[in-house]
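Every protein chain of the complex appears in place save one, which is left out.
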Amino acid sequence: MDQILEYSPILIEGTITTIELTVASAFVALIISFVVGLSRFSRFSAVRISAIIYLEFFRGTSAIVQMFFMFYVLPLLGVHLAPLLAGIIACGFNLGSYGSEVVRGAVQSVPRAQHEAATALNYTTYQKFRYVLLPQAIPVMIPTFGNLLIELLKLTAVASLITISDLTFMAQIIRVQTALTLEPFVIIMVIYFIIASCLVGITDFIAKKITKGRNITVRKEI
Amino acid sequence: MEWSWQVALDVLPQMAQGLVITIEATFIGAILAYALGLMLAILRMSKSRAISLTTYWVSEFIRRTPLLVQLYFLFYVLPDLGLFLSPLAAGILGLGLHFSTYTSEVFRAGIENVPHGQWEAAKSLNYKPYQTMRYVILPQAIPPMIPPLANYLITMFKETPLLSAITVVELFNAANIYSNSHYKYLEPMTLVGAFFLIVSIPSAYIAMRLEKKYQRRGGGSV
Amino acid sequence: YAGTLDDLREQGYATVAVANEPPYSDIKGDGYVTGAAPDVARAVMAKLGVPELKAKVVGYGSMIPALLARRVDMATSGLYIKPKRCESIIYSEPDLCGAEAFAVAVGNPHKVKTYEDIAANPDLTMTTCAGCVEEAYALERGVKKEQIKVFTDPPSGIKMLQQGRVDVFALSGLGTADLLKKTNDPNLELVMPVKGVPIGCAGAAFNPDDKEFRDAYDAALAELKESGEFAKIIEPYGFSAEATLEVKRDDFCPGN
Amino acid sequence: MSKIIEFQNVSKSYGQLQVLKNLNMHVEAGEKLALIGPSGSGKTTILRILMTLETINSGHVLVEDDYLWHQRVNDDLVPASEKHLRKMRQNVGMVFQQFNLFPHLTAIENIVQPQVLIKEVDKPDAMNKARELLALVGLEDKEQHYPHQLSGGQQQRVAIARALAMDPKIMLFDEVTSALDPELVEEVLNVLRMLAETSDTTMLTVTHEMNFARDFADRVLFFEKGQIVESGPPEEIFKNPKEERTRNFLRQIIGELS
Partner (left out) sequence: MSKIIEFQNVSKSYGQLQVLKNLNMHVEAGEKLALIGPSGSGKTTILRILMTLETINSGHVLVEDDYLWHQRVNDDLVPASEKHLRKMRQNVGMVFQQFNLFPHLTAIENIVQPQVLIKEVDKPDAMNKARELLALVGLEDKEQHYPHQLSGGQQQRVAIARALAMDPKIMLFDEVTSALDPELVEEVLNVLRMLAETSDTTMLTVTHEMNFARDFADRVLFFEKGQIVESGPPEEIFKNPKEERTRNFLRQIIGELS
């Protein structure tokens, strides 16, 4: 155990990298989720089709394959990304594809009658989405987004394979330097669990805040 | 860098062998995930608070920590504790265990989504608990479970490349090993990505069809 | 890319890919990277007017791709000079040489002394790292592909040996010795040197477009060797300066 | 006539909310009873207690002179076991507001399955009985339809047939038409009117349809806040309610009609 303690600086560094990677890619994923998710409702078929291609591509291939591709192949094609950036983009684009489905589903779950009420009051399409549909859809999205955030955190571990110095990568360094196995893995699993539990707590808090005083039942999705 | 068909042809046979392992891992892993998931769901719905809470936290721990780290753990730590697993067996166990925490939610939601009125109707007709489950609840709960369970099969398929980290030579690792010894990255990685798309897009389509097919019948118990 | 070295001088540091491979590299608890290979590189680069060396720890198999993708300016730590590799990258003159070693169960029950011994007994299995020279040695000497299980990192390889998943662990002599010392398992023993394979020599590796940079590096390395400073850097890590001075890059990769 | 149902000082609360307060009432065998009263007065709760879908907090409920929620063990009254409850449930059948047909079974299977599983009737006999009952409720031509292929009124009639197939001594109907489109209400009420006239089963029905209550019931109970305010034959209750509160309620509900 003493040996492990000696490595606490790099464990802390790894934890910070993992959190940075999670937060930054969550941000990327969130933007993509809305852009791609809402594109599915576009009047223009070109926009809708692009959104579907994006979705199927990033949802259809493994995250690890996408990362290797971005890290090893893109540079050969002339696109140079710093490893952390490659990791953020890979994680963000991957999760963004799942998130876009959440956005689409939540908007679709707003009853048809609400569309009709907005039309009857002569709302424009933009106003309908901005003032009627999204305010009702966002609370529905939050729990699922919470689950996706956990998926994202776990996905960042895979980034260790493209040599981003996250928590998992640091555990590997410690293993090689100390020839210990059980201890580094147990420690990082506990750290992951703690980070994930904080994320769960934060989402629950937001969900409570946003539904407070309103009759919106926020369901945990499967 | 130029695409070389020579390299592509060279790596294909090895990838084909890897694909067999990938498919094996996916299906056995899925069966395990379904069986363990059902067990977890039953334990979770147990009347004993201790059993149900323990199940909950164990599931959450598994669900909130990365599969990659769990795989390392199963492969490198378990043997020290006396359980010796081949790489593929450890990989399948890891996949099955990790995803059982997801499938268990499908089972639970499937059963809980049967309207309350159905339990009451069965009770008012004097059905025994076993008869209620067997003749009333399960026939209604199972069809809606099929699409999400099929979706997890696809997800597991996409996660199999993680097994490369514990020396399983599946599709991705086969390509990766080739890359490492021939220092060619473009073709193998692109082919792996293409392989995944070829399998997962049609399967996603089939899963969608299943979803349509098994949508809850209207009427009945409104 | 003629001006790579000038660029590095200007920015004041170079990034170097280092694998997690004691004693070639040694990563401290606070993340500082030392070890024989990075220390040599540090001294050479200082001579070339690049005061700082930023080490990027990567997987062993990731050093070459990282170089090719120009994610790093150079790579060093147990990257042996091998003809196959020379097709993709260019090397400096050898800096660290050593014999090969096996780790086996204590008493060496299968009497494995050479790769040929492994090839002769198809029931035996061995492990080494992905893309490592030992894999090539084994295949060249008749070991079947099925007999080789690659590990992701050396301790995992030792674990496999301890757990009986494999019969032989093959790696550079110093790496194996270091690992056995840390593992401190009385059930394992070291076989060194492995006969019938050349002494392996590693060098710093460069992107093939950086020939000028490499040549400058060679010149500075030669000075270092002559001054005796070189021996002072590597010997504390267990490497022999003498062995290194006897060989040339052209012995492995003529014209690289 | 003999008492078939008796409530002795029954209280029932949901959390803070006391729904039934020391309720005493009884029903004679063969009686047709209509329970009326404002929303939330506890009408549904009474039926659900009789069907053992809700427990009670204090008091006793007797069905056929046997304790429903308790059982006697060596002269002590202890909470009823599941076995005792299953025995008592044989006496009672219930039809719900939301029909609750089994959606994965056809109309006839809905009626056959409980007979076969619970009463252990042979399948052919159960089929015969199911056909008779479907004819009784006017649905002989729908036996192979699934619930979702039937209108609400038709579903509710199948639900009535299903409950009848179990030969309960007591039938409970909880606002069986309130989930139906207005056009479909009459067909279901007509079936109930017919049953009230032809069968000697004891029947309790909760309803908001006052015209129907008048035709159907031998006796009307007016509830408010978990207590019986007034009880009597329908002519009396509807023409000359004694209590101010009954009058108010009836005015409110029938107001528009007269």
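As written, the chains take the letters A, B, C and D, and residue 1 is the first residue of each chain.
Here is the rule we use: contacts are C-beta pairs under 8 Å (C-beta built on N, C-alpha and C of every residue); 3 or more make two chains touch, one makes a residue touch a chain.
This structure is a prediction, so every number in the text was calculated from the model and none was measured.
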item	value
In the full complex, displayed partners of the excluded chain	A, D
Residue among A:31, A:82 or A:117 that touches the chain left out of view	A:117
Selected from D:208, D:225 or D:245 as touching the chain missing from the view	D:208
Option from D:2, D:16, D:39 or D:74 whose C-beta touches the chain left out	D:39
Contact residue for the chain not shown (choose from A:27, A:131 or A:205)	A:131
Those residues of chain A which, in the complete complex, touch the missing chain	113-114, 116-117, 119-124, 127, 131-132, 135-136, 213-216
For chain D, residues in touch with the removed chain	38-39, 181-183, 186, 208, 211, 252-253, 255-257
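Keep this in mind: only the chains that are shown with their structure count from here on.
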item	value
Shortest chain-hopping distance from chain A out to chain D	2
Chain whose Cα centroid lies nearest the overall Cα centroid	B
Intercentroid distance (Cα basis), chain B paired with chain A, Å	20
Two or more partner chains touched - positions in chain A	72, 76, 161, 181
Junction residues of chain C, two or more chains touched	65, 68, 152, 156, 159
Touching pairs among all chains present in the structure	A-B, A-C, B-C, B-D
